[in-house]
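First, the structure itself, so that you have it in front of you.
Removed: one protein chain of the complex. Kept in place: all other protein chains.
The block that comes next holds chain A.
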Amino acid sequence: MAKEKSGSPYFCKELDRPEGRMQWGKSLLSLSVEDERGFERLALALCRSQARRVAPLARLLQADGGFPADWRRIPPVPQELFKQSRLFVPADQTPRTIFETSGTTRQNPGRHFLLDVDLYRAVSTEGARRAGVPWETVDLHFLAPSPQEAPHSSLSAMFDFWSEKSVHFSHFWIQDGRLDQKGLLTALFEAVRSGRPVGLCGTAFAFVPLLEPGEGSPLCLPRGSFLLETGGFKGRAREMSKPDFYRALEARFGISAEEIWSEYGMTELSSQAYAQGPEGVHRTPPWARVRILDPLTGQDCLTGEKGLVAWVDLANIDSVLAIQTQDEAIAAPDGFRLLGRSPTLPLRGCSLTAEDLRSP
């Protein structure tokens, strides 16, 4: 579809319609990791289409000297812009879903408007499957609120997609903002007793209460179980290094570090990258690419160099496909080693920052 219609106004309209979105989804899922030309063709077509309707992207393209011929030249839009501007492609239509960023900026969150979650559902289930996360073969326990309780959480939505597609038991264990620790531990002990493998998935911070000393005897989760953490600890009162965190998880749940997955996604994106084990390299699915950019030069880092993560996500059809994050990573030959949020500068001391102004 993209091959024939790319660059035409018809292409834009197609992505506003269910059939067109389904076709686009099929194009993405048929890409292979090696298909660089296919990725480029779709990326440039999507960029051209979005630039017609998203003025900030059009301005960035213009500032960069016009439309690029290489997907690497598509200007990544800062995450910050999702707070300052409504980045929504479908003209004259109402977004059915709005995902919002959480954290210290609740008063002015970043908003990701989606015409539909159809493509998000498709890529977030298929992406995890292709990465090798065994979410379809186990009971799923989510250390997250349900989508009913957190309708603007993209993470809850993704877990719900897994839950919908799975034939196994699943449950969201955060209710009214609190982890039902007793219920969860009872369920996990029952899984251990009956030998049913489980997947325990949530933000890194949500795992912390389960790791506190005195929170029950260590578990030995059945073979085939896995843990999935996301988000890291940056910006939280309690921080822990990744190796320490993984060691604590191994000891608490009785599984090996290789059965612990790290998911890297964000509200403003539709696709995710996954890494396995504490030293694992994050890899994207074939329909997304990550560049590691040196903030000093704005250029791509070489392998082994540290920079900031910039995504090109072909599943982000309702906003912008290229996004610049403030997350640090080291470029690797086949992915990147995620370090986490760029350190907060000791900036300003007593001088007020945007974050301070937005905090209650």
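The working rule: contacts are C-beta pairs under 8 Å (C-beta built on N, C-alpha and C of every residue); 3 or more make two chains touch, one makes a residue touch a chain; residues count from 1.
In the analysis below, contacts and distances are computed from a predicted model.
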Report summary line: Among "Na+/H+ antiporter subunit C", "3-isopropylmalate dehydratase small subunit", "Sarcosine oxidase subunit gamma" or "Long-chain-fatty-acyl-CoA reductase", UniProt's protein name for the complex chain that is not shown is "Long-chain-fatty-acyl-CoA reductase"
Report task. Out of A:15, A:28, A:42 or A:57, point to the residue that touches the absent chain in the complete complex. Result -> A:57
**Report entry** Touching the absent chain when the full complex is considered, from A:152, A:196 or A:306
**Finding:** A:306
Report summary line: The missing chain sits against chain A at residues 55-57, 59-60, 63, 75, 77-78, 80-81, 84-85, 294-298, 306-308, 324, 326, 342-343, 345-354, 356-357, 359
